[in-house]
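The complex is shown incomplete by one protein chain, all other protein chains being positioned as in the whole.
Every chain is named by a letter (A, B and C) in the order it is written, and numbering of its residues begins at 1.
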């Protein structure tokens, strides 16, 4: 089965990173697509939380916003937003935070705030939203994003949310943050995981048909590769079917 | 109409202190009796709040506890207890806090904690409950209690909740508390109000048939009397009828 | 104490030039009709406080109402940029705009602190986040028991809170249902408030004992504006108009197109225009 797009490969791979025991704090866009695909395929018991206050939600279509009515209507319960951030996120009840990024550095620090200078930005991006606290309060962080030299950068214009800081144990030592931090980066080309010592993202599997050169060309830092380099398992037919049906239902619903 | 008891005189007088515009944080016992009598007579729009989280409650019988089901069933809504103390009491939304006391001093400081030494008490009383924050967060405080030398004392064994401290502007100056504090004491003998300067409780009306000597004999501090000394208006027939019906319904309900 | 009035009266009575204004609703129940009226009354110099500026503040910023914006996520959800917000920050059009930027957790806690009558909110946040460098309203306190350093931000106490809710009772109590966001906190923390509602009912007898209700004595003005949250939504009444959120991207992209659209749809409009966005037959999905 080779009839799938790089984006589909990315979503399916990201979905597989979640298990039925996870409680996942879901960002809108790619994370939401992957998390719901997981729920609709191998992880029906996966608990999804959106920052609008919806706990254990099971949307039939992907929400356009973080607070579509669909999320509330299919949730176990909906709590006020201060409670969401206090009891549920800060309370340490979320196993996986699923984030996207405009810019990412090799230590998993994320920028979604500005391109250029903060006070006179070239491009004003939406900003952090829930990310600064998602990044430190969830058990671990998965990042899903398309790969390019503009997005995987040597140096962020602005640190919106903490990854592994300057690498190594910087996260714990300088900032007193004891959660695991970014533990997986899933792109349209490969999967990366932090090196156990340096915490620099290291390619641990290449998607089918993708070469090391492609990864290097689309990484703004000096790409690192693990000693063993398996191929990321290709999407199964049932995964692609579920993903495409989900996207079709979604497009129809949002006009 | 002289056919009423001193306790009835006290409850009716305490009830009259409340108006329909008040939002009243109600303690169990005499305050609850007075507040509900007000609601059932001249102040049907009076808003009653009990610390169990019940907002705008309209019990048909007096609750035995602060959290009887009757309070919730007749409330506009019931909020969690942390919200009650944070948004509603600390938020400054309560106009009158209605408290009782085991011991009271002339500046309206209250003891409901211990008789004797805190670490080796002669009598261990129930403690403060909501009172320490009711005393500082409500717009003003009414105190209702039976009068005796043992209850109205020169010096408290323990300061459970703040009144006017050492008198004068001590409440604001030493403790930074800007609410009005105890503004009325209603007993079975008289009504007292703080002197505008010293803040010492001063008798401002005597209940019908009560003499100054009776008040002096039942006050542990040197009783003070205002220059003008009107008689507290006697209970009306309809007030006594409502009070007695309320107490009868209550006794029947609680077995 | 709650007062029933028209939207014109409520806005004229409550919203003054230079006010700090919190028009809340986390995706759900955004008070669009009220925002239109604020623009029609030509208010300027406002500090606009909102976790997600969304279309409602994109419009107000583009019409020159704002001199400052306090927010935590300024995009068009699932679509892209808020072009008017960006144009104001990047190009100072139609006027320069000050920015106070927070995280969602910080703003949610700050609203909570505002409702709770506290001067500041204390939470575990902002660790390693660069907003600490650019926002002087992010400070720290130390836990006197554990020694842990925690983040602190000032409480949000707006001059005026404006929110949309499903129901008002005839007495003026307000009921919220569904994604309830920070609306209760915004109203309780504000000096004045305007609540637009989908309907006015006798009482809330069919709601559960723990429904999210604001008593009438905590409310300023109540205005009956059916459909008044569109293109946001009112749970149980009508859905979010996701198609419009997508269209907004093109409408707001250039200055002239934006101003023309606003002139036609907002400046010449009225609160009654919103009724058409609400289906005649109320849907009553509970969950």
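Quick note on the criterion: contacts are C-beta pairs under 8 Å (C-beta built on N, C-alpha and C of every residue); 3 or more make two chains touch, one makes a residue touch a chain.
Keep in mind that what you see is a predicted model, and the values were worked out from it rather than measured.
A.B. asks: For the chain that is not shown, enumerate the shown chains it touches in the whole assembly.
C.D. replies: Output: missing chain touches A, B, C.
A.B. asks: Which listed residue (C:88, C:129 or C:180) would be found touching the missing chain in the intact complex?
C.D. replies: Counting the whole complex, the residue in contact with the absent chain is C:180.
A.B. asks: Return the single residue from C:71, C:123 or C:237 that touches the missing chain.
C.D. replies: From the options C:71, C:123 or C:237, the contact with the absent chain belongs to C:123.
A.B. asks: Check each of C:17, C:148, C:254 or C:272 against the chain that is not shown and name the one that touches it.
C.D. replies: C:148
A.B. asks: Looking beyond the chains shown, say which of B:41, B:95, B:137 or B:232 touches the absent one.
C.D. replies: Of these options, the touching residue for the absent chain is B:137.
A.B. asks: Which chain B residues touch the hidden chain?
C.D. replies: Listed in rising order, the touching residues are 28-29, 51-54, 63-69, 71-75, 78, 80-82, 84-86, 89-90, 109, 113, 118-119, 121-133, 135-137, 158-162, 165, 171, 174-177, 253-255.
A.B. asks: On chain C, what residues meet the omitted chain?
C.D. replies: Counting over the whole complex, chain C touches the hidden chain at residues 116-120, 122-124, 137, 139-146, 148, 150, 152, 154, 177-178, 180, 205-212, 235, 286-287.
A.B. asks: Need a quick check: the contact residues on chain A for the chain that isn't drawn.
C.D. replies: 21, 23, 47, 55-56, 72-73, 75-79, 86-87, 90-93, 137
Criterion: only the chains that are shown with their structure count from here on.
A.B. asks: In terms of CA centroid distance, which chain is the most far removed from chain C?
C.D. replies: Taking each chain's C-alpha mean as its centre, the farthest from chain C is B.
A.B. asks: My parser should flag the chain pair with the most contacts; which pair should that be?
C.D. replies: Summing C-beta contacts for every pairing gives the maximum at A-C.
A.B. asks: Can you work out the whole-Å distance between the CA centroids of chain A and chain B?
C.D. replies: Inter-chain centre distance comes to 57 Å.
A.B. asks: State, to the nearest whole Å, the distance from the C-alpha centre of chain A to the C-alpha centre of chain C.
C.D. replies: 28
A.B. asks: When the centre of a chain is set as the mean of its C-alpha atoms, what distance in Å lies between chain B and chain C?
C.D. replies: Chain centroid spacing, chain B to chain C, equals 40 Å.
A.B. asks: Name the residues of chain C that each touch 2 or more other chains.
C.D. replies: Answer for chain C, listing residues that touch two or more other chains: 112, 184-185, 212.
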